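Below is one structure, written out as structure tokens; the observations come after it.
What you see is the complex with one protein chain gone and the rest in place.
We just call them A and B in the order they show up, numbering each chain from 1.
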Amino acid sequence: MSRLILQSAVSGLLVGGMYGLVALGLALAFGVLKVLNVAHGELLMLGGYAAFFAFTLWGLDPIVSIPLVFVGLSLFGVILYFTLFRHVTRLALGPRIKNSLLLSFGLVLVLQALAVRLFTGDERTISTAYSSDAITIGWLRVPVVRLAGLAVAVVAALLLEWVLTRTRFGLALRATSEDWTRAALTGVNVGWVYLTAFAISAGLAAVAGSLIGLGYSVSPSIGLGWTLKALIVVVLAGLGSMRGIIVAGLFLGLTESLAGVWLGGEYREIAALVLFLVVLSIRPEGFFGSAHA
Amino acid sequence: MLAVDGLEVAYGDLQVVWGISFEVPEDSIVAILGPNGAGKTTTLLALMGLLPVTGGTVTFGGDPLLGLQTHKVVERGVVMVPEERATFASLTVEENLELGAFTRRARSAVDETKSEVYEIFPFLAERPTQRAATLSGGERQMLAIGKALMARPRLLILDEPSLGLAPIVVENTFRVISTIREKGVAVLMVEQHVEKTLDLADHAYILEMGRIVADGPGSRLATDSRVRDAYLGL
Partner (left out) sequence: MPRNWPAVVTGLAVLVLAVGIGLGSDNQHLLTIAIQTMTLAALASSWNILGGFAGQISLGHAVFFGLGAQTTRELWLGGQPLAVSVVAALLVTAVFAAVVGVPMLRFRDIYFTIGTLALGVAIFLTVGNVRPRLTSLTAEALREYDFSGPYFVTLGVLAVTVAISAWLKNSKLGLGMMAVRDDEEAAGATGVNPLGHKMAAFVASAVLAALAGASFAYFTASYYPSFAFSVVWTFEAILVVFIGGMGTITGPLIGSVFFVVGRDALPSSIQEFQVVVFGLLFILVVLLLPGGLLEGAQRLIRRRLKQGKRSSSNEGTTKSKGKELV
């Protein structure tokens, strides 16, 4: 029994890394633009397909194609920003969040349906030469592809944190997150900050998608499930450091997995839901307020 | 330097500013006084491009200023210190100052400007890594002005710089504003603190319900009976 628990814990941590990575992009978009994009998971899904086709058509290893996928979906994010989300940023905070939520809700349906038409509803997994390799510690099995995913997630978080704290651009992002009016008065081109933050957010989602395609699977309908996990992580972490988000992701993955052992795997989502509702009721400011007064 | 002519500003259907005209000459301190709700802050926000303007013209150094995006207004040299929370609480003193020099023009002279700012506000040099949220009200106001100066303004706009500050801090602040004028930066300030402001300002305008009802050199207005009647504190 304890073997099951330990193996589940490991699996939970591995998927938790993915939760964290997906949450990074969502937190960035929400923190800077104050826009809630529930179609984040669809961007993830498209990234996964991009990596899949890069692999099957051109033989590009999904880890290698990460920069490509990032740039490609970032550009798509730019398009989405210009056509849709930019209009929403003209609104005050309350209507902005509500309208972006509804807007992206429609986008979810559109992108999902397009994906079904273009890619069929089949599940796809990127099967590389090392896909079935695993690091074994005794009877404990750690699949290499999933470990790679966790590694990339950690690297991405550190990279993002570095950008935010050590670059001028990151300073502008943080200032805009805190108060866009004040940032504008300081000379920050807020429109440009919004655009790049959103594009990076889309790119991060796509990278998560390609890792998920490698270590798990992608299909047109996976979007909302991952968006939900990302939402939970963002609420858990509060809008703070990027490292905090990875930790919160690991926590969610672990909790979910262990709950699955106890309740039965099919009810894992309920465990995550309960955790979400509990955290949301205890610390809603962690989501919308800044961590400081 | 700054010439405002017939400015009209509206919030949706509600018109707040009804065609006001004023100017800020170089090397001068101009004050706009008036009660709450007169439209003072609205005017300033409109100048900075944060509110849509429904009529009138504004030129700065001869070039039109209206319709520019806020960051471009700052780039031109018009910098505003807003009324509340003018600093970024989550950032440190140093980060606030660095951010203040965000525009390209200011960036090229960051170090020089920073030492000038430290000269005016020595206490900022002592604690660069302190988070702005932990500063006192007066210190934060100083940081806010210092941050604005980092943008190398040619015109500094202050929205109620004395708000919420102890009298001695207000005196300090006003002394600093005078120093700023001596350094060749024009100042436009909006205030409720009538007496001290009229002492300081070269010229003042009284704004009431979105219209200018009086204007003149600070010393003359101080003795104007209309002003005295309207503001019992004089």
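Here is the rule we use: a contact is a pair of C-beta atoms (placed from the backbone, for glycine too) under 8 Å apart; a residue touches a chain by one contact, two chains touch by 3 or more.
Keep in mind the model is a prediction, meaning the values are calculated, not measured.
Residue-wise, the contact with the chain that is not shown comes from A:Leu114, picked out of A:Leu75, A:Leu114, A:Leu140 or A:Leu158. Touch with the chain omitted from the figure is made, among A:Arg3, A:Lys98, A:Arg141 or A:Arg166, by A:Lys98.
Take subunit A: the residues that touch the chain left off the picture are 36, 38, 84, 87-88, 90-91, 94-95, 97-99, 101-103, 105-110, 112-114, 117, 224-225, 227-228, 231-232, 265-267, 269-270, 272-273, 276-277, 280-281, 284, 287.
Just so it is clear, only the chains that are shown with their structure count from here on.
Across the complex, subunit A meets subunit B through its residues 168, 171-172, 174-175, 178-179, 181-182, 184-191, 290-293. Subunit B makes touch with subunit A in their complex at residues 48-50, 69-71, 74-75, 79-80, 82, 85-86, 88-91, 95, 98-100, 102-103, 106, 133, 147, 151.
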